[in-house]
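One chain of protein is taken out of this complex; the other chains stay put.
Note that the chains are named A and B in the order they appear, and that numbering of residues resets to 1 at the start of each chain.
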Amino acid sequence: MKRTVIQGGHVVDPETGIDGLFDIVIEDGKILSVGDSKPGTGDWKLETIDATDKVVTPGLIDMHTHLREPGHEYKETIQTGCLAAVHGGFTTICCMPNTQPVNDNQSVTDYILKKARAAGSVRVYPIGAVSQGLKGKNLAEYGEMKAAGVVALSDDGNPVMNAQLMRRAMEYAKAFELLIISHCEDRDLTSNGVMNEGVTATRLGLAGIPNSSESVMVARDIALCELTGAPVHIAHVSTEDSVRIIRNAKERGLPVTAETAPHYFSLTEEAVLNYDTNAKVHPPLRTAKDREAIRQGLADGAIDIIASDHAPHSSVEKEVEFEAAANGLIGMETSLPLSLKLLEKGFLSLTDLVLKMSVNPARVLRLDHIGLKPGNPADLTVIDLEKRFTINADTFRSKSRNTPFNGWQVKGKAVITMVGGKVVFNDY
Amino acid sequence: MKFEKKDILDIESLSRDEIGLILDTADSLKEISSRAIKKVPTLRGKTIVHFFHESSTRTRTSFEIAAKRLSGDTVSISASTSSIVKGETLADTARNLEAMNPDAIILRHKAAGTPHMLARLVKSSVINAGDGMHAHPTQALLDMMTIRERKGRLDGLNIVIAGDIAHSRVARSNIVGFTKMGARVSLVGPPTMIPQGIETLGASASYDIKEAIGDADIIMMLRIQKERQESFLFPSDREYARYFGLTAETLATAKDDVLIMHPGPINRGVEIAPEVADGPYSVILEQVANGVAVRMAILYLLLGGPR
Partner (left out) sequence: MSTEQVILQAPDIDRILTRITHELLEKHRGTENLLLIGIWTGGVFLADRIAARILSIDGTKIPRGDLDITLYRDDWTRIGHQPIVRKTEIPFSLDGKQVVLVDDVLFTGRTVRAAMDALIDFGRPDRIELAVLVDRGHRELPIQANYVGKHIETIHNTMVNVYLKERAGRDEACVTM
């Protein structure tokens, strides 16, 4: 028997409403109590973690990552992806199905979960494909995938262009209580675009992607949500229009949720000046006006969740012509410090941040254990809000280096990541 | 003044004085092309790589002639496919070129920004011979040289650029260059071909060519790429020629001393009527001749000094 006490930390858990200096007692990998209670005496070995001047939160959840395995192990493996996650303070991550083969059936789901168990650190929940092979033609086997362990469905980077297929997917998914996550992009409007349409694209001579490429699909999927009554989750919101449409849908009581990624509230299209392929991403980085709307949307709750859209790529995909470069950037190791900047800027409180990065994703995905309730597995993150450091891609645990944030000065990082009572990362 | 640039990547990064120096130098070097022996020894022992990743007849020939008239040694590489198709990254290509220690790399590429990326990776001078829809600085410089020769100045001139502005690197470089040198630039073409935010480059836009050319000193017609019809930009060559092309009838509203320019190659009967292209206002062939002089000037200024 072993008991662990996390002592003297500022515990923030919106799920239980706890916000203050408390001790957390953990036994057998589960939370025993959160309060002033002493660990007591008994027949156990006592381990103490001093969390004075630190913040303790329910384990952070990144519900939008790409682990690249099976198929693209040169970019990332489940093992390196899990390491990156715990270094970033995450105890739970979801991985998108665009692997090779695609995660559109239970055997691929089984494979991912087996590899994740072997990695043995973070909890990995796979997301299954909406359509077989992400081809947008036929429904994938939701029932079998659900049984194998998927928590949601998405065709992610291959948006479901056929509205009828999307309707049927939403309807069919209801039977298995699976959430549809939609990467909202009208491929015809995107055309050959490689960055945000507008002044910067015109100056750089790059083909643009209009904001409407995203917002028309946000509007479509919300209309389908209304039609089918099935919940829909809008992935990586990047534009002002999308935020407005989502806010309006929520006001009307529709079961719509939304996420954004740190790059959309940290950067603008100007990151692409100089043709930096690490700033090439879908949806593209937008204007300062859109960035402001995203921050506002996080502040007022139109956007529920911060997820990194961690998308590892190697030099083969990135050290090439801008037009030929792959979309995406890695984020699990920078997500928390970038999000903490929103606290400094006054857009989020610490409680809001824990909602966006732990409680809300758990609620949206209907996970079994939410927050720091007694009896829940002891998944938690200890954060040092004062720790200053420079983002250095060379120190990343991810296999890839494609970040536009290299060299940024940031403040605040995870110092302990605990999964099921086990310290999986310690940088105290 | 000193010319201290390592590369010529676009017009935006050149100052008004640097543009002036390039044009003055080109004026001086133009004479070499009319000699019996059209060659000076200035760049003896310099190696110039022409790396053309997109087909081009006139720009490539012009650069090769320019290098040869200055006694530079030229090597041509062409690649019709992107490096990524070969499984080689742009960085690999750059390192391989660099290992051969050339003095200058002249790069034409389908993808915008590639010369900028290459310039960051190699010590040699990089000259952009056209990158995607982004920039074509030597074309803009030869256009400025041609106008200055004919009009004596650029400052205060009204210049109309007509046609597919959105997909034209020539238009982008010229808008930046002309406005930098004090000219007023108006753009005209179908709305589908006028890009967003173009006014931030200092040009105004409209859709009626007859109206637009009324007080023009220069009319520059851009090439219409016929394959663009498939992307819903305009319905047919016929309608384009009628509403946005330059015909003798349209030209009747222009000033008597107007000059007609075209970066070539021409689609006769689409953006420009044959009688206009070959007519008395046309300086299209002077543009071509000045192209050699401008490229010689750039090679001289980048490679001619001690490095």
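Note that contacts are C-beta pairs under 8 Å (C-beta built on N, C-alpha and C of every residue); 3 or more make two chains touch, one makes a residue touch a chain.
Fair warning: this is a prediction, and the values are worked out from it, not measured in the lab.
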Visible chains that the absent chain touches, using the contact criterion stated earlier: B
Contact with the hidden chain (one of B:31, B:155 or B:211): B:31
Residues from subunit B at the interface with the omitted partner, ascending: 2-4, 21, 24-25, 27-29, 31-32, 35-37, 39-42, 70, 300-301, 304-306
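In this text, only the chains that are shown with their structure count from here on.
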Distance between chain centroids, defined by C-alpha means - subunit A, subunit B (Å): 46
Complex contact set, residues of subunit A against subunit B: 191, 197-208, 274-275, 315-316, 319-324
Residues of subunit B that touch subunit A when the two form their complex: 12, 82-84, 87, 89-92, 109-114, 116-117, 131-135, 169, 172, 195-198, 200-201, 231
